[in-house]
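Take a look at the following structure, please.
Up next, subunit A:
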Amino acid sequence: MKQFKAFVRKEFYHVFRDPKTLLLLFGMPIAQIILFGFALTNEIKNSKIVIVDYAQDEASRRISEKIEASANFEVAQKLLSHREIEEAFKSGTIKMAVVFPNKFNYHLNHEGKAQIQIIADASDPNTATTLSNYANAIIKDCQKSLVPAGQKGLNINTEVRMIYNPELKGVYNFVPGVMALVLLLVGVLMTSVSIVREKEMGTMEVLLVSPFNPLLVIVSKAIPYFFLSLINLTIILILSSTLMEMPINGSLFLLYFASSILILTALALGLLISNSTDSQQAAMLISLMAMLMPTLLFTGFLFPLENMPMPLQIVANFLPSKWYYIIVKSVMIKGLGWASVWKEILILMGMTTFLVVLSVKKFKIRLA
Partner candidate 1 sequence: MEKEIVISAHKLTKKFGDFIATNEITFKVYAGEIFGFLGANGAGKTTAMKMLCGLSIPSAGEATIAGFDVYRETEKIKQNIGYMSQKFSLYEDLTVVENIRFFGGIYGLSNKELKSKSEALIKTLGLEKEVDKLVGSLPLGWKQKLAFSVAILHEPKIVFLDEPTGGVDPVTRRQFWDLIYDASDRGITIFVTTHYMDEAEYCDRVSMMVDGYMKALDSPENLKKTHGAATMDEVFFDLARGAQRQGD
Partner candidate 2 sequence: MLAVTLDKIIKVYDKGHLAVDEVSFSVKQGELFGLIGPDGAGKTSIFRILTTLLLPDGGKASVMGFDVEDDFKKIRETVGYMPGKFSLYPDLSVEENLTFFATLFNTTLAENYDLIKDIYVQIEPFKDRRAGKLSGGMKQKLALCCALIHRPTVLFLDEPTTGVDTVSRKEFWEMLKRLKTQGITILVSTPYMDEATLCERIALIQDGKILSIDEPQNIIAQYPDPLYAIKSERMSELLKHLRKHPEIKSCFAFGEYHHISFKKDDEAVHKSLLQSLETKGHKQLDFKTMEPSIEDCFIRLMN
């Protein structure tokens, strides 16, 4: 036990004495959260939009004026056909189109309700949602002022059409995604690099030729990184809830529990990688390749899994991050508890056990 403590202490010395490690460990998650945070909260100004007014009546003009007055938009008044609108989207000259149908005012006054169509370029989903929300707010505001005193409420129905990405994933998807990414990346990278560094320095030889159980070498390497990852997770949670008002609706304990399993997966993967390579660069490259790409592609936070071809969806099932992502979303956003995510947790635990057993079995007690 004393040996074990000495080992863990030594590992902490390594981390805290190497500015590069510290930067990677704590700088990366902070940078990612802040970057995504900015992307989410940044107000959009002077977006080019077009108002297509087929009605040309009083109500449409009043709403158009309000939209034009907004600092968010740079408005062009044009009568375009639907095809022309599409052309404009394709060339990227406009981000949104607001379409008033014929006899807008007439419908509004005679039927008590009318429709405005908002078409947004959702290939950039964040911008698209924000813009349509802005437009919606202005229209709702106008709706009140259009109602003459004493008359019962009118209803303007805005029909929002998101093109190119009809699913339009919500912005909250990013935080759970970043959590998965950071925990995996940091865990895998740190373990693999720190073990391979001992090989490179030759200290692994000395450690092996000591009575210390080789497996304990590995366990004591994992412990510091396990705790550092938990600290990392805490930083992400604090930043995302303060900076980005990301809710944590479910159980915090459940969240940390699931995260711990993912961290273990990462540590086991790092160990596996360190077994098959002898240089730090190679370890780093493999870790990045093996982690970054699949996590970005197949977790579901950048590209919706449902839209992927079947084979890729099956591939995604083998990624621990996919299941972790589902758990975190359910817990943080929907506030769901154990009862709803036990299946995912079980799958994640199964994968982790498999990886831990595999990496321990593969661990070499000799040099070759």
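Note that in this section a residue touches a chain if its C-beta (ideal position, glycine included) is under 8 Å from a C-beta of that chain, and two chains touch if they have at least 3 such contacts; residues count from 1.
How these were chosen: all candidates are chains of the complex that A comes from, given by their letters.
Predicted, not measured: the structure shown is a model, and the values here were computed from it.
Peer 1: Which numbered candidate, 1 or 2, lies in contact with subunit A within the complex?
Peer 2: The single touching candidate among 1 or 2 is 2.
Peer 1: Which residues, counting only subunit A, touch candidate 2 once they are in their complex?
Peer 2: Residue positions touching the partner: 2-3, 5-7, 10, 13-14, 17-18, 201-203, 205-212, 365-368.
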